[in-house]
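Have a look at this one before I ask anything.
Every protein chain but one is kept in place in this view of the complex.
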Amino acid sequence: MSVSAGDNIKLDWDRQEDEARLEEFDARIDRGELIEADDWMPENYRVGMLRMAEHHANSEIVGALPEGEWITRAPSLKRKLALIAKVQDEVGHGQMLYRVSQDLGKPRDAMLRDLITAKTKYHNVFNYPAPTWADVAAIQWLVDGAAIMNQKSLADGSYGPYVRTMKRINMEEAFHFKSGEDMVLTLMSGTPRQKKMMQEAFDRWWNPCLMFFGPPDKESVKTGPFMRWRIKTATNDTLRQKFVDRFAPAALDLGLKVKTYQRDAQGVVQRNPDGSAIWTIDEALHPIESEKRWGFSQPDWDEFYTVIRGGGPLNRERVGLRRFSYEQGAWVRRAVLGRPTGAPPNRN
Amino acid sequence: MGLSKVRDNIPYYSDDLSTPAEGDLRTYEVFVQTERGKPHTYCGSVDAADDEMALMFAREHFGRDQECVQVWVAPRDAVIRTDYDKDLVFRLTDQSYRFAKGYNVGMKWREFREQRDYDEYKKEDLREHF
Partner (left out) sequence: MTDLADAHKKPLVQLLFSIADDKLVLGHRNADWTGLGPILEEDIAFSALAQDDIAHAGAIYGLIADITGGDADHLAYGRTANTYRCCDLVELNDEFDWAVAVVRQFFCDHFEHLRLRRLSRSNWTKLRQLASRMLAEENLAIGHADQWIVRLAKSTSEARGRIQHAVTKLAPLTPSLFEPTEGMADLEAAGVYPPLEAPMFDAWESMIANVIDETGLRAEFRAPAKDYVGGRHGKHSADFAAMLSEMTEVYREEPAAQW
């Protein structure tokens, strides 16, 4: 039997808060003050913040895995060192974000256990495969690029410990991003084979990155309490548009083709027998002068929900590897905790 | 050629964990000094079993990849703090009397000295503390 601390951490909008304190809290948020761990805060603020930080921490930890498997195969000493450092940074981000979450009330161990038994989620984007070295380049350029956009907006949030963590994380993300940019540039100035490899990897990551920012905004989100309390500071669609405006023209200039899902006349997404998408040039991708933005085709949101529910290409592998690491390392933690924490599972 | 045997054969279990919750290690606050002579600044926290482990973790996590000459760790519960709401820290009443800028001597000097002499005299003032 496993106990999950997540069970009693729920948002409850019917909850009664002390009116006067709530008003004072809202006023502080309006003045742009940062809330600290010691401060009084509405329960839904604490839970909302915890959920966001925990999800973010989970994503950093799982995000280390797709690139982690390329450490042993990085093609030069510099790339090898940079990749180890990059993956190590992501683990460090996870550590810092779990610390923030722990101080909001959930033990780290409970968070790790919820993660590896699929009770909590992590970012969808890490459920996609990285089958070639060029995927490492694509991830560091596009996924870390998307993460920076997201994290820059989160650094404008209202919770002090999270905001400070975002600032430190972003410093390191800047390195991840430049390293990715450098790899993409190198491959796109390389041999025909390297260019092809890069294009294929770009195809695999462009649409997952569009989904990275989450589903299209519902009206309720923009005015909801998370925006009001500045737990979130930008909407999904705003960030997605920013991403396209920055990366689409850069990719085109590099000679990359930007593709979308092939759909039939009714708009139904066409797929290969193995379920993978069939890519076709995104005809909607061009600047819209009057709106000062780039037009683009929406990704397949059905796929997004399938992946969220655990049906993505690699959900099982990612969670499985994290669980392997947890179970494999349990004896070390038992030893340092200085107290028995139960017998190891016999498959260890 | 694929990955090492282990990575290629990770099993997937969907059942709950059979081990009970482990609980967390002790939290330590970490401070780093980027240069000799500069103040130590708070930079985050680590969880560790004891002081020795905390120092090792803090060094590798916060000390190695940016300039750092010393790392301090302290158990969180050894850091005694005031309460934001209950404890007043900064005095709220007028305390201009305890700041240099609270004394407007320039006007008064004018009665006694030429501006030039006063300016010369003023050069040695600790301007940054006004």
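Here the chain labels run A and B in written order, and each chain numbers its own residues starting at 1.
As a working rule, a contact is a pair of C-beta atoms (placed from the backbone, for glycine too) under 8 Å apart; a residue touches a chain by one contact, two chains touch by 3 or more.
All values derive from a computational prediction rather than experimental measurement.
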| item | value |
| --- | --- |
| Which displayed chains the unshown chain touches | A, B |
| Options A:76, A:223, A:272 or A:290, residue touching the unrepresented chain | A:76 |
| Among A:9, A:35 or A:65, residue touching the chain not depicted | A:65 |
| Touching residues (missing chain, whole complex) on chain B | 1-6, 25, 46-48, 52-53, 56-57, 59-61, 64-65 |
| Contacts of chain A with the absent chain, listed as residue ranges | 61, 64-65, 68, 71-81, 84-85, 87-88, 90-92, 94-95, 98, 108, 133, 183, 186-187, 189-191, 193-194, 321, 324-325, 328-336, 338, 340, 344 |
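Here is the rule we go by: only the chains that are shown with their structure count from here on.
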| item | value |
| --- | --- |
| Rounded Å distance between chain A and chain B, as computed from the means of their C-alpha atoms | 28 |
| For the chain A and chain B complex, residues of the former touching the latter | 1-3, 5, 36, 38-40, 69, 72, 85, 92, 95-96, 99, 102, 107-110, 113, 116-118, 165, 168, 316-317, 319-321, 323-324, 327, 330, 333-334, 336-338, 341-345, 347 |
| In the complex with chain A, residue positions of chain B that touch it | 3-4, 7, 10-14, 16-25, 27, 43-47, 49, 53, 61, 65, 81, 83-85 |
